[in-house]
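Excluded from the complex is one protein chain; the other protein chains are retained at their positions.
Letters A and B mark the chains as written, and numbering starts fresh at 1 in each.
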Amino acid sequence: MAQLSIRSVSKSYGAVQVLDDVSVEVEEGSFVVLLGPSGCGKSTLLHAVAGLNPIDSGTIVIGDRNVTNLPARDRDVAMVFQSYALYPTMTVAQNIAFPLKMRGLDRRTSDEKVAGVARLLQIEPLMSRLPRELSGGQRQRVAIGRALVRDPRLFLFDEPLSNLDAALRTELRAEIKRLHQSIRRTMVYVTHDQTEALTLADKIVVLKAGKIEQTGTPLSLYDDPDNAFVAGFIGTPRMNFLKATVADDGKALLAGEARVDITHLATRLENGRAVTLGIRPEHLDEKDGVTLSLSVDVTERLGSTSYVHGALASGESVVAERREDQPGFGETITLRFQPTRARVFDGEGSRIR
Amino acid sequence: MARRALFCVGLLLLLLAVLFPLYWVVVTSFKTTRDAFAIPPVWLFSPTLDNYRTVFANRGFLSAFANSFIISILSSALAVAIGSIAAYGLAQQPAELRRSKEKFILSLRIAPALLFVIPMYYLATRIGALNKHWLLIAAYAFVNVPFAISLLITFFDDIPKELRDAARVDGAREFRVFWHVYLPAARGGIVATLILCVLFTWNEFFVALVLTGRDTQTLPVSITSFLTFQGIQWGALTAAATLIMLPMIVLGVLVQGQIVRGMTLGSVKG
Partner (left out) sequence: MSTVATASDPTRHFFQPVIVCLTVASVALTLFVIWISLHDLSLMRAGREKFVGLDNYIRFLGDPRAMAALWRTVLFTTLATVIEIALGLAVVLFLDRNFAMKRLVRTLLLVPIIMTPVVVGLTWRFLFDSATGMANYLLSLVGIAQVDWLGSPRIALFAVLIADIWQWTPFVILLVMAALESAPTDPLNAARVDGAREWQVTWYVLLPMLRRALAIVALIRAIDSIKAFDLFYIMTRGGPALSTETLNYYGYIVAFTNFDISYSLAIAIILTIFTNVALLTMYSVLFPKTGDR
């Protein structure tokens, strides 16, 4: 049974359509990430689920209740904010106890629950401090504690890690993952960081300009993107896109001097049609396959591997992974890839399978 | 080196110009009449408290002190209570609606006091309220509310919006968001606003001149009585002046950072 159903939700601010007929189903106990560039509407959607922003049309159902017109306090959700949103005048203990106090829970039960959360998150030594006396990581832990204490039906995270430095981000990311595995509650998580999305999510919803581009598991988005936007947004360095034309009665693509066999595609393409060929940097370092020759501009050495930036004869720039050698500026190298690794997109960016 | 010396001399002259009048009034309040009017001025003298005895013997002055105290505290507290609720509501509104309301509030502060004091005086004489404290408390609250709203909005604006979102998700109704989250977080700003209101009310002269009666005279009005009794009693006058401004200077220094902010309000956002 779906724990959260977002059905055809739309919202606009004046002339700007921030959410355009968005529908998402979130299974009970799953971890769903709303992913997209800034301004794509992912935070607006999360705020709509929380009941902080009214929506223009559509329905939001949590559990078996239609909550579309309920205020935030009656939706039984908890939320963790990007800026932590800790109440500055309350101690850590008071912050965590606040949702219980607002629900009129008696003092003893409240104290017990707060202590339990503190134990779980290992923030017991901090309980009598004020938020300003905490580090960024500690603050975010307290914010998570405040969400946990109420044991809500639904956890919402609004870019919770983006104010932290890189090392802490990795650490807390793992912690959130662990938390989800141990309490198995439904969580909806907003981020613009695809690494977070790929590592945390059971299911990713990719948004762009208020519309859903694709919904799927992390691996399916990576391997089998529906369109050029998702293909380019997921994966670092990003996928290379090359101009190509259909040739040989639809059996192959011509991209510069390379000839790519596309007989594995289900769709038959007519000769001469212009398409886009997408190929990830990590698939350009094969032993055999189609060849491209690249004249090297820059090589980034990352230790275990290297990324080579350069240009093809056609002038299109390409990034390729290189595991064995590190070519220098001005060298010309040969890239090889398997035709089945290539993804083909039409003029609008839709995938041709 | 020469430039540094020049700077020091300039700074000294500036401070002298700013502080000398104040110094001279305070010092004169401790002088005997003969010393006070000596030409050339007496710089060293044996201080006397005679002038303060005269002031404290003056029943009118003491009751004016009480009046000023009661009226400025109560009207300011009232204005801040009303103002903080309104400011909280306004701070949550979309920019457009908010700006129009703020403009209206500002426009209330440009009109000369005459415009509202005369009708108020006229009505007060009709209903016999001229000698009542509540009349002044109401008048000053009316003057202070727009000011308190515009100042408090800026303090509430300093509080991140996410705090309200968090409190709402945590189950707080709007009034409890205001009471448990915003009020404590803006505590400093609220105290500063209160002090500024007290300061303005304590110093205010025109409204008090028109609307106070014999029993409700405030200090600035009361002190003018020293001007008319057989010429001017400069000794007692300087002592009274010192007593009037001293508490305000202490309060003013306490909220010094907010004073310029408070006084510029209004036009800043126009």
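Throughout what follows, contacts are C-beta pairs under 8 Å (C-beta built on N, C-alpha and C of every residue); 3 or more make two chains touch, one makes a residue touch a chain.
Just so we're clear, the structure is a prediction, and the values are computed from it rather than from any experiment.
Considering the complete assembly, subunit B touches the hidden chain via residues 7, 10-11, 14-15, 17-19, 21-22, 24-25, 28, 36-37, 39-41, 82-83, 85-90, 92-93, 101, 104-105, 108, 110-116, 118-119, 122, 125-126, 142, 145-146, 149, 173-175, 178, 199, 202-203, 205-206, 209-210, 219-220, 223-224, 227, 234, 237-238, 241, 244-245, 248-249, 251-253, 256, 259-260, 263-264, 266-268, 270.
Here is the rule we use: only the chains that are shown with their structure count from here on.
One finds 55 Å separating the Cα centroids of subunit A and subunit B.
Taken in their complex, subunit A has these residues touching subunit B: 47, 50-52, 71-73, 75, 77-79, 81-83, 85, 87-90, 98-99, 102-103, 146, 150, 156.
For subunit B in complex with subunit A, the residues that touch the partner chain are 160, 162-163, 165-173, 176, 180-181, 184-185, 187.
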